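Before anything else, here's the structure in question.
With one protein chain removed, the remaining protein chains of the complex are shown where they sit.
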Amino acid sequence: MAAIRFEAVTKVYSDGTRAVDSLSLAIGEGEFMVFVGPSGCGKTTALRMVAGLEGISDGAIYIGGRKVNDVTPKERDVAMVFQNYALYPHMTVAENLGFGLKLRGENKGEIARRVREAAAALDLEDHLDRKPRALSGGQRQRVALGRAIVREPSAFLMDEPLSNLDAALRVQTRAEILKLQKRLATTTIYVTHDQVEAMTMGDRIAVMKKGTLQQIGTPEELYTRPANVFVATFIGSPSMNVVPAPTLGIRDQEHLAGFRPEHVRLGAGDADSVEFEAKVDVVEYLGDEQLVHLRLGDRPLVAKLPVEPRLHAGATAAFGIPAGCIILFGVDTGQALRPGSRGSMLQPTS
Amino acid sequence: MIAYPLGRRARRRSDPADGEGLVSQADLRRPGVRWGLGTAHTILLAGLVIIGVGPILWLAKSAITPTQDTITHPMSLFPHGAAWSNLTQAWTNVDVGRYFWNTIVIAIGSWLCQIVVATTAGFALSVLRPRYAKLITGLLLTTLFVPAIVLLVPLYVEIVHPPLVHHSFIDSYWAIWLPAGASAFNVVLMTRFFDNLPREIFEAARIDGCGPFRLFTSIVLPMSRPILGVVSVFALLASWKDFLWPLLVLTDPNKQPLSVRLPTIQAQTELGVFLAAMFISCLVPIVGFLIFQRSFLRGPGLSGAIKG
Partner (left out) sequence: MATIEPVASAVEKTQDARMRQPAAESSRPRARRRPSWPPGDALSTLAFLLPMLAIFGAFSWYPIVRTVIMSLQHTNLVQPATWVGFANFSTVIHDPLFPIAVKNTAEFALLALVFGYPIPLIAAVVMSSVRRRGIYSALAFLPVVIPPVVAVLLWKTFYDASSTGVFNTVLGWIGLGPYPWLQSQQTALPSLVLESTWANAGATVIIYLAALTAVSNELYEAASVDGAGLWKKVWHVTLPQLRGVLLVTMILQIIGTAQVFLEPYLFTSGGPANATLTVLLLIYNYAFGNSLGGDYGAATALSLMLAGFLAVFSLVYLRATRSWSSA
């Protein structure tokens, strides 16, 4: 179990694209860190630099306190789980699991023992003699996991391992991966583009966009105190409503106001709320709540309201948001204001 | 999702014979079309049998027919019984057995050289990808377009007077095995196949700790069985058919393969025995073809894809 540290790590390709730009962060021993962001944000590149599959253009990566910029993947003692599993098609499950150990010169008995343990942990015991083409997607994914576990490495690196599974299997496997990681206490970097996965799995999450780190923190921190508009709208589903402050009646040309759908209340709230009137476009009935798509002027908003009273398309109603639930972002920078940095920041117009 | 190369090939989705292709269900309902197609099929089948297999069947029959019968009544069927002695005579007296063995030895050596050159070069160009790969591939492709005749004379002179060694390679099998490896076609085939292997498997192997040699032997070669099959089949077949080069380079009759000896045998032996010898030389390619049909028939499609 090793801590991993990025120090101003940069990756520039020969055609000039900056896949990762001066990334600095620290991952603690045994921590489950999630790199999340839209396609092309650099999360996979960052992961591959830790693995040693990509060279580092600038900066340094430390694994367990040792600088590994020029160390071969084999020497780094990390294990990787690929999105497409990358199982050796001509080897049986048992051989796939044991290959890394065989290359490191472990004796046969030890290899057999570890393979058996991993197979037992992942419910693969009945499949040890099969080849990958005889396995289902979920089973192949578990073999890919098993290959990583068997090596007992300093860190797990997982590159979107669940994205090829169907939804039900994904949810189930998510939990299994978490349980496994908690039991083994191995430092893990997990890359995904799915913010739900990030929120449910990570001890901490690093949100990336276009090669730069947007924010790093616990799921709760990211959810309640996003650092900028991007993080605010990326995390959470349905995403946070972000509108220019004047739209809500706040006299402030320099900021955007953000609020989560679940903080919207029907009807004018208490004196501490920002109120507005909006027209109902569409109502999505979810059984235990309703997602109401509103239109305020020409701005679309989403509100998550209790099932009763039911709203209907075309109606106009008054809504309120507790002032404390509104986050202000700079119009130009997109950066969030720190709470309390502006006194009674909201002067709702009547 | 990775398409595992060793898995069963997927059924072709569109097959013109399956009712909705060139001949649609509606077409088949018209009796004119059905009748016309049926006739065409029959004529084609008959034609293929008579023209394709006919000569070979004749050869088989004549191989065990006494020479006199073959000369006077070539199309009749054993008017005076069969002469199995043709075969045994061919094998022993005319020494077809020895030439048969020579052909096999030459074929295996050539095959080995081709496999070694093609797999190592393909691996280097496709997986290891050095910066000068483009230069090498360019040189390779130019040889594809040079007709073989251009190489014949200098190659011969090279064998007779090798530049560094002062010792002729005439009558040595190395003079056939080594040049056989210079097949740009094989290298291109291998490179293309390796290009289509999923890169992630190589990365996984690298993380597991594979160096290039281990990667080659433990991962890439085992995954290459289909293409190795195709290359092998064509290498062995080409070697079996080879005539001019062995003719030039092997002057000692004891070392010559069947293809080179057959014209001489024709001149020196009676027709029946000669035909028996010819039949024996056909056996290996024919049987090989019947067994490995799939690899054979895949080849022309591949070469069409590469050159076209």
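By written order: A and B. Residues from 1 in each chain.
We adopt the following convention: a contact is a pair of C-beta atoms (placed from the backbone, for glycine too) under 8 Å apart; a residue touches a chain by one contact, two chains touch by 3 or more.
Quick caveat: nothing in here was measured; it's all calculated off a predicted structure.
Chemist: I'm checking contacts with the chain that's been left out. Which of B:V33, B:I104, B:I170 or B:L221 qualifies?
Modeler: The one listed residue touching the chain not shown is B:V33.
Chemist: Need a quick check: the contact residues on subunit B for the chain that isn't drawn.
Modeler: That gives, for subunit B, the contact residues 12-18, 20-24, 26-27, 33, 37, 40-41, 44-45, 47-49, 51-53, 55-56, 58-59, 71-75, 113, 116-118, 120-121, 123-125, 127-131, 136, 139-140, 143, 145-158, 160-161, 178-179, 181-182, 184, 187, 199-200, 202-203, 206, 211-213, 216, 237, 240-241, 243-244, 248, 258-260, 262-263, 266, 271, 275, 278, 281-282, 285-286, 288-290, 293, 296-297, 300-301, 303-304, 307-308.
By definition in this document, only the chains that are shown with their structure count from here on.
Chemist: Rounded to the nearest whole Å, what is the centre-to-centre distance of subunit A and subunit B, using the mean of the C-alpha atoms as each centre?
Modeler: Averaging C-alpha atoms per chain gives centres 55 Å apart.
Chemist: Show me the residue ranges of subunit A that touch subunit B in the complex, using the header's touch definition.
Modeler: So the residues of subunit A in touch with subunit B come to 51-53, 73-74, 78-80, 82-91, 99-100, 103-104, 131-133, 137, 147, 151, 164.
Chemist: Mind listing the subunit B positions that touch subunit A in their complex?
Modeler: It is residues 1-2, 4-7, 198, 200-201, 203-210, 214, 218-219, 222-223, 225 of subunit B that touch subunit A.
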